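Note that one protein chain of the assembly has been removed; the remaining protein chains are unaltered in position.
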Amino acid sequence: MRVKYFAWVRERIGKDEDDFEPPAEVRTVGELIGWLAQRDDNYAAAFERPQVIRAAIDQCHVQADAPIAGAREVALFPPMTGG
Amino acid sequence: MRVKYFAWVRERIGKDEDDFEPPAEVRTVGELIGWLAQRDDNYAAAFERPQVIRAAIDQCHVQADAPIAGAREVALFPPMTGG
Amino acid sequence: MAAPVTIRIQDADFDIAAEIDALSHGRSEIGAVVSFTGLCRGRDDGREVAALTLEHYPGMAEAEIRRHVDTALARWPLSAVTVIHRVGRLVPGDRIVLVVTASAHRQAAFAAAEFLMDYLKAHAPFWKRQERADGSAWVEAHQHDDAAAARWEKQ
Partner (left out) sequence: MAAPVTIRIQDADFDIAAEIDALSHGRSEIGAVVSFTGLCRGRDDGREVAALTLEHYPGMAEAEIRRHVDTALARWPLSAVTVIHRVGRLVPGDRIVLVVTASAHRQAAFAAAEFLMDYLKAHAPFWKRQERADGSAWVEAHQHDDAAAARWEKQ
């Protein structure tokens, strides 16, 4: 599964994507964020306020309780500021 | 007092303005329209439906009961269709 | 700085980009520009229209637009407003009217442009005559235009 990062999430982690196979107990986007936050200090800094993180699965917006099973691409990013 | 006509009011009357000194009993815009409608067939045709005629006094919209005393310019025209 | 206002009634066509540039160039407090362009349509109410001729009340038309622009300036935090209305004979596809509003933020620019168009339709002294296959006729005013203008009174 590819995990992509944007804006300050990307900057804090220090790269724009990872390829992961998370353990089976990581079932939702919210659980993925919690799992990533424990990897190292950079990931911890990126996800220190998990409630502000927005997510997309295969380029569609999803909520934190969305299951990640079958996802090819999960993206994690701050609230959007386009327009 | 100058009286100006626009659109089909102008066309039915056959000219775009008149200079009038209406009699003293013609006090309002509505009374002016009624007085004009009696002048001849062209004026009668222009003002056959007085309720649709819109008016301005000195270039500000007014209602039919507006007094014409002191007006330099009264304009009579159909509902506007600009924009 | 008072918001610059441009109001023109003219036979000639206008250049939308040039008008937007003229109103926003070098003014870095502007974050949002809304333009409305009204075009002459080739059909109206199911009937083919060959041309429109627009008549106006010189003097009053400019004054009436100015009054509505002043109302918009008092109501929304606008940085600039441009209104251009063409008169004379126009054919389908021709531009008729342009309203441009600029503000720091988009809500004010959108609301003011829509307000000005609603008022122009219902209150500015312009009249349209259509040339159609079955002859020539003055366009009738639409009640929904009066309703559109009236909704701004309630807010």
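Which chain is which? They are A, B and C, in the order written, and residues in each are numbered from 1.
We adopt the following convention: a residue touches a chain if its C-beta (ideal position, glycine included) is under 8 Å from a C-beta of that chain, and two chains touch if they have at least 3 such contacts.
If you're wondering where the values come from, they're calculated on a predicted model, not measured in any experiment.
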| item | value |
| --- | --- |
| Touched by the hidden chain, restricted to displayed chains | A, C |
| Option touching the unshown chain, where C:G31, C:P58 or C:G88 are the choices | C:G31 |
| Residue ranges of chain C at the interface with the undisplayed chain | 15-18, 20, 24-43, 92-93, 104, 106-107, 109-110, 113-114, 117, 148 |
| Residue ranges of chain A at the interface with the undisplayed chain | 4, 6-8, 56, 59-61, 75, 77-83 |
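Basically, only the chains that are shown with their structure count from here on.
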| item | value |
| --- | --- |
| Highest C-beta pair count, chain pair | B-C |
| Chain B-chain C separation of Cα centroids, rounded to whole Å | 26 |
| Computed distance of Cα centres, chain C from chain A, in Å | 48 |
| Sites on chain A at which at least two other chains make contact | none |
